[in-house]
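All protein chains but one are shown in place.
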Amino acid sequence: MNTLGKNFVFTSFGESHGKAIGGVLDGVPAGVHIDMDMIREALDKRAGRVKVKGERLEVKGTVSPRALREGDEVEWLSGVMDGMTLGTPIAFIIRNKDARPEDYEWLKYSYRIGHADRTYQEKYGIRDHRGGGRASARETASRVVAGSVAQQLLKEKGVEIQAKLVQVGEEKNPERFNEYIATIQRDGDSIGGIVECVITGLPIGVGEPIFDKLQSHLAFAMMSINGCKGFEYGSGFEGVELKGSEMYLSENHTLISGGMAGGISDGTPVVFRCVFKPTASNRKTFEAIRREGDEAKGKSIGRHDACIAVRAVAVVEAMAALVLQDLLSK
Amino acid sequence: MNTLGKNFVFTSFGESHGKAIGGVLDGVPAGVHIDMDMIREALDKRAGRVKVKGERLEVKGTVSPRALREGDEVEWLSGVMDGMTLGTPIAFIIRNKDARPEDYEWLKYSYRIGHADRTYQEKYGIRDHRGGGRASARETASRVVAGSVAQQLLKEKGVEIQAKLVQVGEEKNPERFNEYIATIQRDGDSIGGIVECVITGLPIGVGEPIFDKLQSHLAFAMMSINGCKGFEYGSGFEGVELKGSEMYLSENHTLISGGMAGGISDGTPVVFRCVFKPTASNRKTFEAIRREGDEAKGKSIGRHDACIAVRAVAVVEAMAALVLQDLLSK
Amino acid sequence: MNTLGKNFVFTSFGESHGKAIGGVLDGVPAGVHIDMDMIREALDKRAGRVKVKGERLEVKGTVSPRALREGDEVEWLSGVMDGMTLGTPIAFIIRNKDARPEDYEWLKYSYRIGHADRTYQEKYGIRDHRGGGRASARETASRVVAGSVAQQLLKEKGVEIQAKLVQVGEEKNPERFNEYIATIQRDGDSIGGIVECVITGLPIGVGEPIFDKLQSHLAFAMMSINGCKGFEYGSGFEGVELKGSEMYLSENHTLISGGMAGGISDGTPVVFRCVFKPTASNRKTFEAIRREGDEAKGKSIGRHDACIAVRAVAVVEAMAALVLQDLLSK
Partner (left out) sequence: MNTLGKNFVFTSFGESHGKAIGGVLDGVPAGVHIDMDMIREALDKRAGRVKVKGERLEVKGTVSPRALREGDEVEWLSGVMDGMTLGTPIAFIIRNKDARPEDYEWLKYSYRIGHADRTYQEKYGIRDHRGGGRASARETASRVVAGSVAQQLLKEKGVEIQAKLVQVGEEKNPERFNEYIATIQRDGDSIGGIVECVITGLPIGVGEPIFDKLQSHLAFAMMSINGCKGFEYGSGFEGVELKGSEMYLSENHTLISGGMAGGISDGTPVVFRCVFKPTASNRKTFEAIRREGDEAKGKSIGRHDACIAVRAVAVVEAMAALVLQDLLSK
């Protein structure tokens, strides 16, 4: 359903073009100060504005002006009094001020290829066609708010979560990502990317041996992010060519183990990666579809990301924080 | 903990060198005939005996004689009467007849590198050192029994699950897997592998839009299999180089989508892959460790798989079946 | 925590004197029309205005003007479009417009006897002293909104839930309840009451045999209502004097069975009762406490119910509806 976690529980609600999106966080300990600036910063990152060497830069082709404003529009309804948590559920909302449902009117009668439009319609018999409804990536703003609260709780325990883009298309040099993405955007196209996340300060013993392995919970959470097509940790897929005799000679044992053994954190940094597909909502896709003869779908409206992996970085961090705070709340 | 699922619930118990391993399956509908031969066959596959073109072959370097006998040793305690399910919990056990705990006595005072020995000790303050206790892959026999029951329930609804090995080390040609693994084994080494699983007959609409996405549940289950280091579906990690404009031109759209859109099955075959690392318990690893100066751990006992991915095929199918039957039991 | 249900899931949030109270309902089927008048009516009942023979009467000593306004103040944030459910989570809020936190300032440094003030402080180390925070009965307004949605979904399936007051103090004649309560109120005192709930139209087979018995779920939900001290069904506590030989001679077998056998509905009306204690927040209590020497607590502020059982009727119906809709959503 729309709830994640067992002891630190996040419930997400809201359609992207309804009245508001928001969430409820249950299981937050009482008496913790919440830093609203950190939440704003996390939302900024999700909007496409990233910090590089202390400077806040906007990655061309990915910045969402609407999302940038979200940081100032979070309304806290409960669970916090004078900036301190009460131990009661924290409810927050972000109103959909500049929703333009009329932009999406044409969608009422057509599906976007590669989108969840059709599966929703089949599943529910009804769907909020306005901007993808729940399927819209806007829902991840709620995740980022909740995840940022979780990250602050984790920080108090010495746990730090840091995700970054490590590959865009075939490009693996971060220095060139910005330029590469700008080119893709100018071309009206989109491209995939890989996000790597490193968690430090996690104590030994997080995760359970059989089904509730740490990597299982992380994979579950990451695969729930829009556009994520794969999850790996430590040696991952490239490790298929590894021989056992090579595994433990290596100096970078952590890179191979990924910080987990038998489903349980081993005290070294946890390292995992997620791959994101290119968004289907770009100009070229629509041209392509039109060329293939499906005129009804051949209309592209609104601004779409040239590389969704850029903005996914903030969501990866948020989801990792929600998972870890849940496992540590036991 | 040791329970998977919400509506079709599997609980696993038992240490590999205790009295017995087993499981409880709750949420099984009443009045279904269970085919014990199919369960035996699934356990055979997990033991390293595979069917190739109708013939049952044993993959050199992976066959476990102990596991081969498990098929004849499943004892059904409840939930089944005259071969029919009662709708009550199905409990079954496999006794650990030839447990040789003395083989593992040395482990009482040392950890095996790359094993969960140390994280368990740290987490629980006690551990059953005999054969890895719960961490042992023997626990997956219970999963295969339960998963085979699930597969039979799914078959009645037209859902078929078929996994197979698609890569061993750098080798991608199935014709050469057997020979390749035999070489690795002769060398006292071990090697990684990739298992691909295809699910057909799944109706549109399985999975939920936000957190309980179909791919999230599949990833959660697969990452819980011993040695699994990554999960991907559809275009997966290789898809990072894909451009949006290429995605929908391709004839093999299913290969890209993997049968899911927005977290929900779209009616086409679901396709995912898991990567398995080489086991650390091979001769060469121990030699390597000894070379690096850690004498205490430098002792290898018992038979170990040259490529655990071979036997993981049965477990991948079992876990996929448990997930799907759970989601379809709603 | 603050969530009830497994398949039809209600999450409640909000402090009574914070910004807003509200809730999220997940698992609501798509395409159902929601009648806002029925929700207003249920909230009215909770406010102390009841329907007797088609006429809306206010029960003296129990009507809450603040609660009466809640019916007009429910704001729907998501999950509903043009009066129809979308199948996505329904979020709603009721703003705490006339919150007067200053009335409760004295509570910051003292506990009210018989209230949860002290247990909260001990448990959380912090508490929102303003009007009891989460412990306040105001939280039940969210339950009534959610329960009314559930009741409408149940009505579509032919299930009707009807609760009523059957005893006030020693008085068992409904004709005299109003007068009796008015007397109690004039006296500055409060009194207990018993609410009986009858559920008709429930199909055979609701509930599970072992732990998830229908009566278990109903008891769980009823015991969570503020002031409820007991739950019984069918022959209940008076049945202690029953002999087996008398049980099945009786014409009113339903009264004895309460509509459930072995934890499962048997197709006859389900009948249960809940007892509510008198509220402790009345004038006489405070006088009494003061007489006993505890000056610090001896101050009574605000309006309090002479018989909370009157307004509990709406909450009993709401909780029963949430439980049944959850069990029927499986």
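Chains: A, B and C, in written order; residue numbering restarts at 1 for each.
Everything that follows uses one rule, which is that contacts are C-beta pairs under 8 Å (C-beta built on N, C-alpha and C of every residue); 3 or more make two chains touch, one makes a residue touch a chain.
Bear in mind that the values here come from a model prediction, so they are computed numbers and not experimental data.
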Pick from C:Asp44, C:Glu70 or C:Glu232: which residue touches the chain that isn't shown?
-> C:Glu232
Among B:Ala20, B:Leu68 or B:Val198, contact with the omitted chain is made only by B:Ala20
Since one chain isn't shown, list which residues of chain C touch it in the complete complex.
-> 1-4, 12, 113-116, 118-120, 122-123, 134-135, 139, 167, 169-170, 184, 189-194, 204-205, 208-213, 215-224, 226, 228-237, 239-245, 247-249, 256-258, 261-267, 275-280, 282, 284-285, 287-289, 292
List the residues of chain A that touch the chain left out of this view.
-> 6-7, 88, 209, 330
Where does chain B touch the missing chain, residue by residue?
-> 1-3, 9, 11-15, 18-22, 24, 26-27, 30-31, 75-79, 81, 84, 86-91, 93, 123-128, 133-134
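In the analysis below, only the chains that are shown with their structure count from here on.
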For the sequence-identical pair chain A and chain B, what is the superposition rotation angle on Cα atoms, to the nearest 5 degrees?
-> 180
Which one of the chains is closest to the middle, using the mean of its C-alpha atoms?
-> A
So, in whole Å, the Cα centroid of chain A is separated from that of chain B by 28
Cα centroid separation, chain B vs chain C, in Å, comes to 48
Can you list the residues of chain A that touch 2 or more other chains?
-> 1-3, 12, 123, 134
